[in-house]
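What follows is chain A.
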Amino acid sequence: MSAAQHAGPTGRSGEPVLSVRGLHVGFARREGVRDVVHDVSFDLHPGECLAVVGESGSGKSVTARTLVGLTGDGALVRAERLHFDGADVRGLSARDWRRTRGRRIGFVLQDALVSLDPLRPVGAEVEEALRLHGWRERRARRAKVLELLTAVGVPSARARARQRPDELSGGLRQRALIASAIALDPEVVVADEPTTALDVTVQAQVLDLLAEQKRRGVAIVLISHDLSVVARLADRVLVMSGGRVVESGPTREVLTAPRHEYTRALIAAVPGEHTRGERLSPAPAAVLPRPRAERPGGTVLEASGLVKRYATAEGSHTAVSGVSFSLRAGRTLGIVGESGSGKSTTARLALALTAPDEGVVNLLGRPWSQVPEAQRRERRKEVSVVQQDPLSSFDPRWTVERVLLDALPPRRSRTAGERRARLRELLAQVGLDEDVLARFPLTLSGGQRQRVSIARALAPEPSVVVLDEAVSALDVSVQAQVLDLLADLQRALGLSYLFISHDLGVVYHVSDDVLVMKDGEVVERGSAEDVFERPQHPYTRELVSALPRLAGQRAEEEAR
Partner candidate 1 sequence: MPASSADAPAQVDARFSAAPLEDPGARLRRTARRVVSRLLGALLVLWGAATAAFLAQAVLPGDRATIIFNIRAGQPIERTPEELAAINAQYGFQDPVLTQYLHHLSGLVRGDLGESYQQFRPVTDVIGEQLAPTLVLTLTAIALAWAGMVVWVVLTAGRGRRTAGLGAAVDTATAGLPHYWLGIVLLLVFALQLRWFPVISGNSPAGLLLPALTLAVPLAGFMGQATRTEFERALQQPFVLSARTRGAGDLAIRLRHVLRHAALPAVTLSGWALGATISGAVVVETVYTRAGIGRVLVTAVNNQDLPIVTGVVLLVAALYVVANLLVDLVHGLVDPRTAKGGRPS
Partner candidate 2 sequence: AGTSAAEQPPPGAGPVTGGTIVYGHQQEPACVFGGWIEQAYLSTQVLDALTSLDEDGRVVPWLARSWEQSPDGLSWTFHLREGVRFTDGTALTAAVVAHNIEHWVEGGNSTAKVWLDGYYDSATAVDDLTLRIHLGKPYPRLAENLAQGYSGIQSQQALQTRTAEENCEAPIGSGAFVVDHWDRGEEIVLRRNEDYTSPPANARHTGPAYVERIRWRFVPDGTTRVASLRAGETDAIYDVPAVDYADLGRDGYTELKHVTAGRPQQLSFNTQRGPFTDERVRKAFAAGLDRRALVETIGRGVIPYEGNGAVSRSTPGYSREAAEAHSFDLDTANRLLDEAGWTGRDEDGTRTRGGERLSVLLPYNSGTIINADGASILQGVQQQAKATGFDVRLVPVPPSGFFAGEYSRPDERDIAVGYWTSVTAGILWVNWRPGTEDWPNGNNAAFYDDPALGELIDRANQTADPAAQEALYRQAQELIADRALSIGLFDRLSTLAVSPSLQGVWQENAQGGPVFYDARFVR
């Protein structure tokens, strides 16, 4: 094991609070033990933040869980050294582990949004940490809970403590979770993907919160697949791939001068202003360009004054109010906004899957939302959709083949042979092998599923595709491939995209024009450059400023 493989103390003195050497973790399978983490080593000092990055399945979470003795069922953990605060934890009893967890090592789980007991008030969850570690007095606990919640930036903590997770926003939930992790002033906080699934603005707040802990001398292990997040907080980075550490070193060094090819690909895959018009993934997707009749120029999809209200227990809730847009042929219109801002509702209105309360949608110059569904059915092949969650958009009983066949317009391909040929063509367009046809979507990887979803959308040969969070669930590298694929397809088929995402970088990367939504309203619109370079509306400005950037980009910006 070379010294370079583990991040040694960089200019820091003193004993590391966490010291790991030669960590291997395997899981017992029927076939035997399969290692998923190989030979991981690192040291972590007080007040230091170590980031572990890598794509999905690279062993980040397993490594993290091992640090608190919760690796998992049938886990086989081997390590040359596993020291916490100078003491070997390898032989720790269950009881000792329980005393350590929460009190000395705080842990923020990956699935933050579902990691709080949904039936209990969040205050009780934070309180539990205190109760488990010797805070006998109820009143003192309560007071401490309020103090903690306030400290992590929960406004009107007293009221919030009494609310359940489903009554809180993602950011507040994440903060409550962090509050419970730091409740007992642990020496180490392990934060597994603490900002995934958060809006940019909230993400920035959470990162600030962790930075604050760091300042107070807490050692932090930050796990993320998002390099831009890492760039903001970490002192050192550990890049993992396939369960191995492929590169490690100080953050700036790794991000600006990556040595390993994998790290480089990872960095290149992050979309944003720099990547506009460029490929994100190294290998070009295999696209069969298909000659196609030129679409008439001009507007393909046009909405004006859309309003949609939903009845709720509290009364009526306006999800979309006064939204207008027009999508031009062969172009991409991006819609960006935080969660709940009405993006998906706008998409459903555009697809005429739901009727607007006010306003109209025209498709290819003809009325679309105003006509009865029976008349629309015939024209639905003109506009396709790639839904937010690909998996749930497939009938679980159907194979990929059936899914795609079902989407073929009946008239175009009559014979089985023709249909077969069309399927092959579609698969080639989205870069999938033919052998996925027989498989169930469940058994496909996220990227494959998204490709199937795109293939289905392409099957009727539409002119407009509505993409609702088409890449949100994907890893950066997979996301890069899919974004490249979309771009290729647009070029080859002359498609028009209505592209919806909460990720500013992604929207910036793909869009010609951008709509920024907040609370159901469009607060800003214009060309991508205008919106992102010269934001007018305060909200947009806030969004853009909160946009995390890679250390490398930062450096460039500073240089400019």
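The set was built so that all candidates are chains of the complex that A comes from, given by their letters.
One rule holds in what follows: a contact is a pair of C-beta atoms (placed from the backbone, for glycine too) under 8 Å apart; a residue touches a chain by one contact, two chains touch by 3 or more; residues count from 1.
All values reported here derive from a predicted model rather than from experimental measurement.
When the candidates 1 or 2 are screened for touch with chain A in this complex, the one that qualifies is 1.
Against candidate 1, in their complex, chain A makes its touches with residues 68, 70, 98-103, 106-107, 109-111, 113-120, 125, 128-129, 132-133, 159-160, 163-170, 172-173, 177, 180-181, 197, 313-315, 339-340.
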